[in-house]
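What you see is the complex with one protein chain gone and the rest in place.
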Amino acid sequence: MSRKSTPARQAVVTVAAWTVGFLIFFPILWIFILSFKTEGDAIRTPLGVLTSGWTFESYHEVQERSNYLLHFWNSVVLSVGSTILALVIAIPAAWAMAFVPGKRTKDLLMWMLSTKMMPAVGVLVPMYLLFRDFGLLDTRIGLVVVLTLINLPIVIWMLYTYFKEIPGEILEAARMDGANLRSEILYILTPMAVPGIASTLLLNIILAWNEAFWTLQLTTSNAAPLTQFIASYSSPEGLFYAKLSAASTMAIAPILILGWFSQKQLVRGLTFGAVK
Amino acid sequence: MTMTYRAILGATVALTLAGAALAETTITVATVNNGDMIRMQGLMDAFNAKHPDIKVEWVTLEENVLRQKVTTDIATKGGQFDVMTIGTYEAPIWGKQGWLVSLNDLPAEYDVDDLLPAIRGGLTVDGNLVAAPFYGESSMVMYRTDLMEKAGLTMPEAPTWDFIKEAAAAMTDKSNEVYGICLRGKAGWGENMAFLSAMSNSFGAKWFDMDWKPQFDQQPWKDTLNFYLDLMNNYGPPGASSNGFNENLALFQQGKCGMWIDATVAASFVTGKDSTVADKVGFALAPDKGLGKRGNWLWAWNLAIPAGTQKEEAAKAFVAWATSKEYLALVAEKEGWANVPPGTRTSLYENPEYAKIPFAKMTIDSINSADPTKPTVDPVPYVGVQFVAIPEFQGIGTMVGQLFSAALAGSSTADEALAQAQAAVTQEMTRAGYIK
């Protein structure tokens, strides 16, 4: 806990932390390793896997079979699009709830969160019929709307807890100076809220990127994101570990890299008002 | 609002179609991610050369996801696909609903009479061919010739279940990780229940009697399940209750199974390049119990065109090409005879080149010995060897599969599993109105 740590203690901590970190990361590392093996080698013992030859075969095959770029681009459009749309709707709502709370604000928030608990499978048929009638099946716009609505409650809630951290006095002062609502939001609140918004944005992109039910059910080819790309490599007849690993690596790498690079921003807002 | 929207949409579609007629028609084909389908995607140049005006867009999915998506789509008339890959289970049910375009008007050179009668029979509804078979399969025994020899036994061409048990006992060598027999145990109507239903047919069991009463409380089912559990518990691999086709394939390829009773398509895998036992595999018909039925199933993956597609002509051209003799010849030329999609055409099995493939004869014999219209020893009101071609079957089949899988895992006894199955299926069938 304290600053002054003995070298012995530091060694123990270092070893422990690295071990735990490695164990947690190992499955991902393993996918990565298997993706450079042949199907036959990929099912050998761990030692056999490590000592066998390396090959790009699986990547070649995946590249040949699927239009990775299309799926990748769809994933980008869906996750970024739905996140931006969600923020546009959520920022004013969260602002209002944080600064002009009514008697029922808490209930309203809770109700919003509870909409997230609806099991998606239960409403698939109604949704499919709606999408069919509005011509939205296999369109990006349709999925952007669905993903927005799915994640909106979390977005509002995150922003709400974040906005509540902003001291009301600053706004009072601004109002005294004659700032109207728009400029209040635009020039005072937003800059202060940027870290919170940034981390909300990142978290939501991750959630949308990994959403695997609606994106699979409501798309066929034009709007299909990476989740469907994965579904075409899982469990065929015959050996598939290497190809599945290659496809998985390609599907998770972009979001993993984004996550790693934006780690600081992600963390900063994740406090949910926990830091006082 | 919907009306106007639809009108506008309709107009747009009409316009696009008019434009497309000049250029090209894109058809969307939903298919399962099995090897034969993947191979076809690599051979599309030949199709494009013949039909430069048709562009094929593939949607390749894992079997369960595929089934779910195409069923939802066709039942709600979503219109997302122009060609769907469906099984022999779906074809009669969907055909009866009028959801599939009749393929009776395929050109003469398609030679529809060349299709194997057992397969064609399962795809014909009221005289209409509702789907064209892409590849067909039955099940058979695959065994290790070397282990068989070591055990001092000879596999007959048509073994009995008792012989299988004897051989399994003789081949099992758990200390060297050799298990006498590998069978499906993973729950699902197309997983363990495909095997167990087919097996039960040879034991004289059936799913339903003529009044649609479930038959799990009868002796033949008890015999089936007890025999299966006994085999697997004593001579099977660990963790058999989560083994499906792939898990068993991997086991067999690594030389850990003495025998494996599964789909005939597995033959090309176990003798293929990833297999460590490729040159030591023999084949035999699925076992029987001397009651006149063998424990083999009949399945085919077929291409069907959903009614209501606006691209029927292009879709038909594609289906006719993909399931033609010409396509078989193309695969043979590019990838060798062993990789030709099997089990659909008589002419393939009459071809002397194809007859050289070690598993060709056993495959056709297995397919011919299955009769989906008379699957069981006693008469039954349903069609289908390892399934019951009613819409409710996926649900009840999976439910019963779960119960039997639990019995294999040891969390319940055979009698408990059968009693639960009987109760659950009776409830479902009553609810669905079969049992009055």
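Per-chain numbering from 1; labels A and B assigned in written order.
As a working rule, a contact is a pair of C-beta atoms (placed from the backbone, for glycine too) under 8 Å apart; a residue touches a chain by one contact, two chains touch by 3 or more.
By definition in this document, contacts and distances are computed from a predicted model.
This complex has a chain not shown, and the name its UniProt record holds, of "Formate dehydrogenase major subunit", "Sugar ABC transporter permease", "Quinol oxidase subunit 3" or "Hydrogenase expression/formation protein HypE", is "Sugar ABC transporter permease".
The omitted chain makes contact with just one of the residues A:Pro119, A:Gly178 or A:Pro191: A:Pro119.
Across B:Asn296, B:Ser324, B:Ser369 or B:Gln420, the single residue that touches the chain missing here is B:Gln420. Residues touching the missing chain, restricted to chain B, are 64, 68, 71-72, 75-76, 93, 97, 185-188, 237-239, 241-242, 247, 250-251, 254, 256, 391-392, 394-396, 398-399, 401-403, 405-406, 408-412, 420, 423-424, 427, 431-432 (touch as defined at the top).
The chain not shown here touches chain A at positions 1-3, 5, 10, 13-14, 16-18, 20-22, 24-25, 27-28, 30-31, 34, 43, 45-46, 89-90, 92-93, 95-97, 99-100, 102, 106, 108, 110, 112-127, 129-130, 149, 152-154, 156, 161, 164, 168, 172, 181, 206, 209-210, 212-213, 226-227, 230-231, 234-235, 241, 244-245, 248, 251-252, 255-256, 259-260, 263, 266-268, 270-276.
The definition used in the following text is that only the chains that are shown with their structure count from here on.
Rounded to a whole number, the gap between the C-alpha centres of chain A and chain B is 38 angstrom. Chain A makes touch with chain B in their complex at residues 39-40, 43, 64-66, 124-125, 128-129, 131-135, 137-138, 216-217, 220-221, 224, 228, 231-240. Listed in rising order, the residues of chain B touching chain A in the complex are 2, 5-6, 9, 28, 30, 32-35, 38, 41-42, 57-63, 65, 68-69, 72-73, 76-81, 245-246, 249-250, 253-254, 263, 265-266, 269, 273-274.
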